[in-house]
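Single-structure report; data block below.
With one protein chain removed, the remaining protein chains of the complex are shown where they sit.
Chain nomenclature is as follows: A, B and C, assigned in order of appearance, with residue numbering initiated at 1 for each chain independently.
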Amino acid sequence: MKIKRETMKGNKDVLWPDFNTPRTDLAVEARDIATRRLGVQEIPGVISETASTKHTTISRVKVINEQGERALGKVQGNYVTIESPDLTSQSRDVQQEIAQVFAQEFNGLVHLAGNATVMCCGLGNWQATPDALGPRVVEKIMITRHLYGMTPKELRGGMRPVCAIAPGVLGITGMETGEVIQGIVNMIRPDLVVVIDALAARSTNRVGTTIQMGDTGISPGSGVGNRRIGITRQTLGVPVVAIGVPTVVDAITIASDAMDLLSEMQGAKPAGAVPYPGPGGPAYGVPSEQKQYLMRQLLQPYMGDLIVTPKEIDDIIEEVSRVVAAGLNAALHPNMDWDRVLEYLS
Amino acid sequence: MKIKRETMKGNKDVLWPDFNTPRTDLAVEARDIATRRLGVQEIPGVISETASTKHTTISRVKVINEQGERALGKVQGNYVTIESPDLTSQSRDVQQEIAQVFAQEFNGLVHLAGNATVMCCGLGNWQATPDALGPRVVEKIMITRHLYGMTPKELRGGMRPVCAIAPGVLGITGMETGEVIQGIVNMIRPDLVVVIDALAARSTNRVGTTIQMGDTGISPGSGVGNRRIGITRQTLGVPVVAIGVPTVVDAITIASDAMDLLSEMQGAKPAGAVPYPGPGGPAYGVPSEQKQYLMRQLLQPYMGDLIVTPKEIDDIIEEVSRVVAAGLNAALHPNMDWDRVLEYLS
Amino acid sequence: MKIKRETMKGNKDVLWPDFNTPRTDLAVEARDIATRRLGVQEIPGVISETASTKHTTISRVKVINEQGERALGKVQGNYVTIESPDLTSQSRDVQQEIAQVFAQEFNGLVHLAGNATVMCCGLGNWQATPDALGPRVVEKIMITRHLYGMTPKELRGGMRPVCAIAPGVLGITGMETGEVIQGIVNMIRPDLVVVIDALAARSTNRVGTTIQMGDTGISPGSGVGNRRIGITRQTLGVPVVAIGVPTVVDAITIASDAMDLLSEMQGAKPAGAVPYPGPGGPAYGVPSEQKQYLMRQLLQPYMGDLIVTPKEIDDIIEEVSRVVAAGLNAALHPNMDWDRVLEYLS
Partner (left out) sequence: MKIKRETMKGNKDVLWPDFNTPRTDLAVEARDIATRRLGVQEIPGVISETASTKHTTISRVKVINEQGERALGKVQGNYVTIESPDLTSQSRDVQQEIAQVFAQEFNGLVHLAGNATVMCCGLGNWQATPDALGPRVVEKIMITRHLYGMTPKELRGGMRPVCAIAPGVLGITGMETGEVIQGIVNMIRPDLVVVIDALAARSTNRVGTTIQMGDTGISPGSGVGNRRIGITRQTLGVPVVAIGVPTVVDAITIASDAMDLLSEMQGAKPAGAVPYPGPGGPAYGVPSEQKQYLMRQLLQPYMGDLIVTPKEIDDIIEEVSRVVAAGLNAALHPNMDWDRVLEYLS
C-alpha cells in the first residue's frame, strides 16, 4: 500500500532545474535540440546516421566522447530510435515489420551467444497506466529459462534461456528498483539484462510512435517514474540494454513550449530573453524566472507531477507493448518462425 | 474490441470551437470565468451562495433563466460544488466528513420517497483511467434492489432499492450510452437516475479536489469521454442527478492559458487581441487564430485528444470514488450507521 | 458492491434436486446420459449426427418433439457441439481451424441478412474467473454498429453492424440479466441476439475442450452463475443464439460420480440402489438420500456453490474466449480475410 500523497507533497513544488532546457529521455530529441541551439549541422562528439524501411525510420546516434556527452546530456554509447506513425496501427503486417526492424537493431547493439541467459526487467508502476509499459511488455515475453534445462539440446532450436520480472517501484515495494534487480542478477547471473521503461518525450508527436534502445542502461532521473538510481553495466556487472518508449510529455514542457512559441511568433525579445532552439534556428524564448512564476499559477498544486498524454493511452500502451515484446521474442529466440512469434503477441 | 484509431483520426484535427473560451464542465468555474469576463460581482440570472465545514467549501449555483444560461453556458437548474484539498487524503475522518456533506447536499437537490427505486449509472470507459471514475464508483455502491422484495418490511431499516450499471462507451459497445440507459430505465422504471462521470476542468487545481452535483443531468459534449447525447429528465422521463469529478484538464486549455498568462504579464496588446478573463479583471489574451496556429505545432497529432493529468491519477480515481460512493450510500440508504457505510467503502 | 455472503447463506444448504441426475448444460452430454440410462442407440424425438475436421469433432443434436425434450431435459431446437482437445493449444493454425468450423456451424444455425444488426451479450460475472467467459469474449468482438452509418456502402465490405455489452449479474447490478438485455433490445432493435455464457459440464474432460451453440437461447438455471430467467426468442422477440463453454463441473457432480463409480466397481447393489447410466450400460448407483447425507459431510458449508476447475482456469478462459471471438467475428463480418480476423483475436 502506498503511503498517502501528502507525505511526499513537499517536493511537488520543487523548482524545475531550468525551464529552458525541458527534459527529454530521447537521444534523438536531445540531438535535434542541441543542433538547433548550437546552430550547427554536426555536433562534435556525436555520430548520427539514419535508415528506413517501408513503415519505419531508424536513427542511430553514437556519443563518442565527453564533448558529445555534454552537448546531448547523454552518456557515451549507442542509441537507436525506431520511428513509425503506424506503431499503434493494429495492422499485423506493419507490426511484424517494426518488430523485425527492432530485432535487427537489437542484435546490432549486443552480440549474444546462442545459449546466453537473458533477464528482462519491466520497470515502472503497473498501477499507473502511462508508467506501466515495462510490466506490460514483460507479461508478453516468452519465458524459457525454467524449461531450458529440461529440453533436449536438439529440440531447443534457437531458444535461449530467458527469464523476466517486473520489480515494481519504490513507492510500492519500499525498495529501489535497482536494488531489487541487482539482488536477482547476483543470484541468476544472466549474460545480459534488458530493461524496458516508459519515457518522457519533449514532443507529443513522439508518444506512441517511437521506440528507443541503447546500450548504456538507465540513467538516474529518467523515465516517467523518475528512477532514482541508475541501472547500468557499472552497477550490475553485466551488459544492460535499455528499451524505452515515450508515453508522456511533462506538462511543464508543453506550457514552456507554448510560451516560447508565442514569444517567437510575436518576434518579441523581452529583456532577459534567452536563445531558444526554435524550428527555424535560434530564437529568443521567455526567461526562465518568468516561466517559473507563470507555471505556479498554471500547474498548481501538482507542478512537475502533471503529465500530458492522449486519452487513449491505455490502448497505446497495449499496442506498443505487443510490438516491443514481439521484437524481443524474435531477437532472443532467433530461429523461431514469425508465425510463432506473432502467436505470442498477446 | 475497439476499431483502430486511424478510423477516427479524421476528427483529431478538428478546430477547437474557440480557443478563448476553454472548456469547463464545472458550473462554478463557468461562473468565475463569466464574472471576470463581464467584470461584475453578480451575474444576472445566476444565484450563488457558499457554505463551509471544517474540510470543505460548498458552492451552490442556481441558473434561473435564459440570461444565466447564456452567461454560464449551463442549462437552468441547481449545481452544487464540494471542494476540499483533502479529498484524496486517505484520512478516514476527513473522508467521512466529505461523504456526509455530499449526502446532505444530495438530499437538498432531490427529494426521495423512503421506498424510491434509484438506478445509478457509472459513465465512462473503464479501460481509460481518467475516464473510469463512474464505473469505479458504481462498483462500490450498495446494491439492494434484488434483495428488497425478499426482505421483510421491518428489517429494511432505511434501505432503498438501489441498482446500478456501468453501460460502457460508444467505442466499446457500439451503442450510445444514452440509448443503453434509456432502454434499461424503460424496463426498471426507477424513481431517480444518478449518473456519475469524470469531467474536464479549466484548472489543474480542480483535479482530485472537487465534486459537482446537479439536477440537470448530463449535457452532450461534456465529460472526459465527450458523451454525444444528453442524459436528462427530458430524454429519460425520470429525474436525473449528475455527479461529476474533474480528473483532467484539456491540454489545449493548459497551452492556451500559458499563452494568455504570458501575454498578460508582458502587458502586450497585440493587434486583434481579445479581452481575456484574467485573475485581475479583463485582460487581453492572444487571438484565437494565432493560438490555433501554435497549437498545431505544439499538440500534433493528437490535438483535442491530449489531456493533462497527475501521474498518480490511478490513486486519485480510487480515493475519490470511495468518497463519492460513501456519500451516495449514505444518501440512498439513510438510516444506515456510518460505520457500516464506511465498511462498504472498499 | 455485493452484499455480504451471509445474506444468501440460507440457500447454501438447499437440497440438490436429485443426486442421481447431476446437472449438465450440454445437450451432447444429456444425450449420452439418456442413451445409457435408456439402454438404447437412438432416443425418440432426438436426431443426432456427427462430422469432423482435422482437429475437431462436430455433433449436431436436434430435439424435435416433447418426447425428446423429456429425454434430454432440453427444449426443442438445434444444438451444435464443437469438441477439440486442442482448443486451448495456443496454436494459431489450430485456433483458426476451430474458429472457421465455429463460423460455418453458426451460419448453419441462423440465416442473417447482409446488413442485419447483431447484438452480442457476454453473460456472467467478470469478477469471478470461471464465470467471466462471456464478458471476455465480448471484449474481443469487432464492434461496428456506431461506424456503420458513417461508412460508405462500397467500403462496408461484408461488415455487419455489431454491438455488444456485458450486462453483469444480479448480485452486482441488482437487475436480472434478462431485464437489462430486454431493455436494450427494445431500444436497439437488433435482428439477432447472441448470448455467450460459461457452462457447467458433467465431466471434467469437457472443460476447455468444448463449445456449444444453440438456437433456443438460455434456459433459467443454466450456466455457472445460474441465471434466474430465460433469455429466448419468446422473452426478447428476436432470434437468440446461445454460445456456451463448459468451464466448471459442480463439486456435487464429482462427489456423486466418485461414489457411483466405486459402487459400480464393487458390484454392490445396496438396498434402494437406483439404475445408474454407467459407461457399460445401466448400473446401480448409490441412493440419492445416502449421497445427500454424505455430501453434507464432504462439502459443507458451501455445498452447491463449490465448483471443480483446473488451476489454470484463467489461461483457459483467455484462450477459449479468443477462439470464440474469432469465430463470431468471422461469422458476423463474413468477407473479412482471415488475417484480419486473427489480428483482432487479442
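Operating definition for what follows: a contact is a pair of C-beta atoms (placed from the backbone, for glycine too) under 8 Å apart; a residue touches a chain by one contact, two chains touch by 3 or more.
Keep in mind that this is a model prediction, so the values were computed, not measured.
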item: Contact residue for the chain not shown (choose from C:G108, C:P310 or C:P334); value: C:P310
item: From C:S48, C:Q76, C:Q90 or C:T235, residue that would touch the chain that is not displayed; value: C:Q90
item: Omitted-chain contact residue, chosen from C:Q127, C:N186 or C:T235; value: C:Q127
item: Residue ranges of subunit C at the interface with the undisplayed chain; value: 2, 4-6, 85, 88-91, 127-131, 204-205, 207, 224-225, 251, 254-259, 261-263, 265-266, 268, 270, 279, 286, 290, 293-294, 297-302, 305-315
item: Interface with the undisplayed chain - residues on subunit A; value: 1-3, 7, 139-147, 161-165, 167-168, 170-176, 179-180, 182-188, 325, 344
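Methods note: only the chains that are shown with their structure count from here on.
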item: Centroid comparison with subunit B (C-alpha atoms), farthest chain; value: C
item: Chain at the geometric heart of the assembly (C-alpha centres); value: B
item: Inter-centroid spacing, subunit C versus subunit B (mean Cα positions, whole Å); value: 41
item: Centre-of-Cα separation between subunit B and subunit A, whole angstrom; value: 34
item: Length of the line joining the C-alpha centres of subunit A and subunit C, rounded to whole Å; value: 45
item: Two or more partner chains touched - positions in subunit A; value: 90-91
